[in-house]
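One protein chain omitted, others in place.
And now, chain A:
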Amino acid sequence: MPKVQIKHLTKVFGKKQKAALKMVKENKSKNEIFEKTGSTVGVYDINMDVNEGEIFVIMGLSGSGKSTLIRLLNRLIEPTSGQIILDGKEITHFNKKEMLDIRRKKMSMVFQNFALFPHRTILQNAEFGLEIQGVKPAERQKRAEQALENSGLLSFKDQYPSQLSGGMQQRVGLSRALTNDPDILLMDEAFSALDPLVRHEMQDELLDLQQNVKKTIIFITHDLNEALRIGDRIAIMKDGQLQQIGTGEEILTNPANDYVENFVEDVDRSKVLNAESIMIPGLTINVDSDGPNVALHRMQEEEVSGLVAIDSKRQFAGYLTSDAAVKARREELPLRDVMMDMPKVKPDTIVSDIMSIIYDATTPVAVVDDNNKMRGIIIRGAVIEALAQTEGDGQADE
């Protein structure tokens, strides 16, 4: 039996709910419905099951109703109609007291902006859930300290949230949720407010954690990469309605409709691909003003082994490898003397033409415009990917 079952769950905000629901059935857009009735359809007719121990990701753009959906699960928002079944018990009609018990024991939530209590220390934040349940101070402190130790924050326990970095604060938020030892973790865009590196780190930590604790995690995000990295199954929402549920692979290979297809950035195959559509921003180094140390430092930071060289006028100049930079440092040469040449293409060069260039090149290919201004770079993988997709469409390109 699934851990959580959701049947025909609907939430309409506002007064004229009947009219709004009628318009949803007629496939009217959210804006139209709002203009007409002044009501907003948060979510409409959601059906899904979440299994024990899986990370179930709900995706969608902002306004798609994903945050409403997660709040319906612990009834921070009251559903208009439909059923939420938890461990075989329908909780939609639980009274206030029973619902408090569900929130205290079964579900905990992690928020996008951490939602830590600024007037409480880290430890007091972590033990909040147990304090609410009336657990004795010594006991709840011990459990909160254990949770903090697991996330490596025990030494900060007497500090206040404002004294910690974003990543640490979110670890506290996670510890606070885990101290209760709930069955289900609800995570509402938990990593969206963090910078990309920390975000990556937190995703890894969450996956590690999941190995140990085996919770049911319902995770909301608007970032496809995040969904693909951590989700066992992914549900995609649009305008409060569910578009597709499946594993990452299923969604990429068999998108249920155009929306999903576009959403997962599947390229439009009717269009001939050119350099511009597959290039990525290139990491640059100014060879006129920067020296080898700066170049090496940047490579280390960005985790790459080469940089595109440009001059002071931001004109494309060449390519600088890490070996060349090391050589320049050792022999005290300017960067200009050690950089190597790099193949160039115009933005409108088509992919199949790039193929032959990149095949021989030891470096990525630079995309420059007519004025020799740097636009981006193309890496080998992108070309292969693009060709593989066009071949799959039967447009062999030999």
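Please note the rule applied: a contact is a pair of C-beta atoms (placed from the backbone, for glycine too) under 8 Å apart; a residue touches a chain by one contact, two chains touch by 3 or more; residues count from 1.
Basically, contacts and distances are computed from a predicted model.
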"ABC transporter permease subunit", "Multicomponent Na+:H+ antiporter subunit C", "Light-independent protochlorophyllide reductase subunit B" or "Pyruvate dehydrogenase E1 component subunit alpha" - which is the UniProt name of the missing chain: "ABC transporter permease subunit"
Hidden-chain contact residue, picked from the options A:Glu131, A:Glu201, A:Asp232 or A:Glu276: A:Glu131
Absent-chain contact - pick from A:Ile85, A:Ala115 or A:Ile379: A:Ala115
Interface residues of chain A (partner: the chain not displayed): 71, 74, 76, 99-104, 107-109, 111-113, 115-119, 121, 128-129, 131-133, 160, 162-163, 180, 186
